[in-house]
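Just one protein chain is left out here, and the rest sit where they should.
By written order: A and B. Residues from 1 in each chain.
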Amino acid sequence: MSPAMLLFWFVVIVIVASAALVVLSRNILHAAFSLCLCFTGVAGIYLFLHADFVAAVQLIVYVGGILVLVLFAVMFSTHTQEGSVEPRRGRLALGAGLLVGALAFVSVVLLVKNLRAPINANDTVAQARAEERNLARLEKPAQGEEPGSDEEIAASKARLEGLQKQSEYRRTVGVDPENPIAERRVGLGHLFMGRYILPFEVASVLILAALVGAVVIVRKETRA
Amino acid sequence: MADYLWKLLPILLVFGGVLGIVPFLVFLERKICAYIQDRVGPNRVGLLGPDGFLEAVVGVPITKKRILGGFFQPLADAIKLITKEDFIPSHAEKFLFTMAPFFALLPPFLAFIVIPVGPDVTLFGQSVMLQVADLNVGVLWILAVASLSAYGVAMGGWASNSKYSLLGGIRATAQMISYEVAMGIVLLSVLMHYDSVSLRDMVGVQSAGLGSWGLWHQPVAFILFVICAFAENNRLPFDLPECEAELVGGYHTEYNSMKFGMFFQGEYIAMLGMGALTTALFLGGWHFPGYAWLKETIGAWVTVFALAAFAAKVMAFVLFQMWVRWTLPRFRYDQLMNLGWKGMIPIALLNLIVTAWINLPKGT
Partner (left out) sequence: MSTSPEILAALVFTGLVVAMGLTILGLVRLVTWGLGTARQKRGKYEAYECGVPKEGSARDRFEVHFYLVALLFVLFDIETVFLLPYAVSFKTLGMAGFYEVLAFVAILGLGLVYLVKRGALEWE
């Protein structure tokens, strides 16, 4: 097992353990801090996927932002002794948990199955090259090898075309397939300002709505 | 493999440098505070005063005036702090109470990872980068780490289960996150100016001469960033989380022994970190006027001067922080929040737009 792999499994164990702690801990604040650890671990997973930008965003938004909100909520509202809570045990809670877990599992499976594009643009290029070699071997076999059947050649050609399209697409959105990591953020900017401009602008409206909502809630609190 | 081993050099340089300078900063702060308030300050512990050495030899004081006496005061303090009884108040949340100082220490230290402290240097035919790691996310790392720094304080404040601590912790968290927003937007305009997220590139741009320093090109961002640096570090005039008049010690009221020392250490590392960051972003990093000429003259030894220039700039900023601390009075909490939300954020957003406008290639 390579050191990177070892590190990966370490991160995975941290995530799973801290997630379990979030659910099982009786102290809400301990749960909140475990959630912090869990989110940080997820950022580590993004790093392993070469999604540095997403990892940083995960740290900034989830660990730095949303968890502070959670902490505040816990700190402000724990009137109970030591902020401890009794975890709900019972058939309903168990059923609901299992249902949510099953749904999450199914959606992850569907997501992974439908994930056609390779995660790493580097892979696209590498795969295209491998496919090129494969095709060449099928069409002009070396001494003592069987040439590929027509179906095999057609399938290989189709695969190659798809891969080439993908790397071409990445190039048009600004990702250099040869050096995807350095250029990925550039691609993201182009996607935001080009193809996904509407969601981008709508996001600002959404933030505005949340902001107004927050103010309204707080004002109601203070008046009461 | 050799590549990996050489990477240890910047790691140890930065780690050792920070740890070595911090105790000295404590001494410096006390000395400066004393001079500003027309006092003498710590002047007993240590042999580094010119007369102190003689005194150690002869056994009796020679002169009344001591110049660097007290230089080892931080060392004495550290020994004292370590040998103090480490007890946890009975009402405190034991685990979180113990971990909080650790989390106060960690984030400011981690910020140093992306800061380049010197130019690339060739040692025994191997080019070594004097920066712990040139991460792809660059300046984003600073933002991520800054957002973590609220945790130590919040944790300490809550786990202490004391009114002063909790008040201090909550104030500190609210203040830090308020100024983090402004800092994030400021960093955006800075990276637009340099057209790169890597601090290495940023310093590279600034090595074109005194006129290329970020300070002149992003003056508004510079001022906003310095204010944010003070607020993020909970330093006066923004030290409301620990204002001793109302909150005793704020979030570390209940802390003792070296656990308190770690909060203390964290604050000074954060000061140093903000100094290093300001230097890298706005003050030209390790670059100094005459660098190119000196490099021609003495070759690779110029690295030593570059490191010294970097250290000098960082120290200048740290001294500025101390000077401000002992000069300005404290803000009121509503003033602090008003400045953050009604002043800093709108100005930072405007600065962002103006920066985009100025730097856009025209005619597109």
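Assume contacts are C-beta pairs under 8 Å (C-beta built on N, C-alpha and C of every residue); 3 or more make two chains touch, one makes a residue touch a chain.
Here the structure is a predicted model, which is why all the values come from computation and not from measurement.
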Listed residues B:Val121, B:Met262 or B:Ala280, member touching the removed chain: B:Met262
Interface with the undisplayed chain - residues on chain B: 3-4, 7-8, 10-11, 14-15, 19, 82-83, 85-91, 98, 101-102, 105-106, 109-110, 112-113, 132-136, 140, 143, 147, 160-166, 170, 173-174, 177-178, 180-181, 184-185, 188-189, 191-192, 195, 197, 248, 253-254, 257-259, 261-262, 333-334, 337-338, 341-342, 345-346, 349, 352-353, 356-357, 359-361, 364
Interface residues of chain A (partner: the chain not displayed): 2-5, 7-8, 47-48, 53, 57, 60-61, 64-66, 68-69, 72-73, 75-79, 82-83, 174, 185-186, 188-193, 197, 200-201, 203-205, 207-208, 210-212, 214-215, 218-219, 221-222
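In this section, only the chains that are shown with their structure count from here on.
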Centroid distance [mean C-alpha coordinates] between chain B and chain A, Å: 33
Complex contact set, residues of chain B against chain A: 93, 95-96, 135-137, 140-141, 143-144, 146-148, 150-151, 154-155, 158, 166, 170, 173, 177, 180, 184, 197
Chain B-facing residues of chain A, complex: 27, 29-30, 33, 36, 52-53, 55-57, 59-60, 63-65, 68, 71-72, 75, 82, 181-182, 185
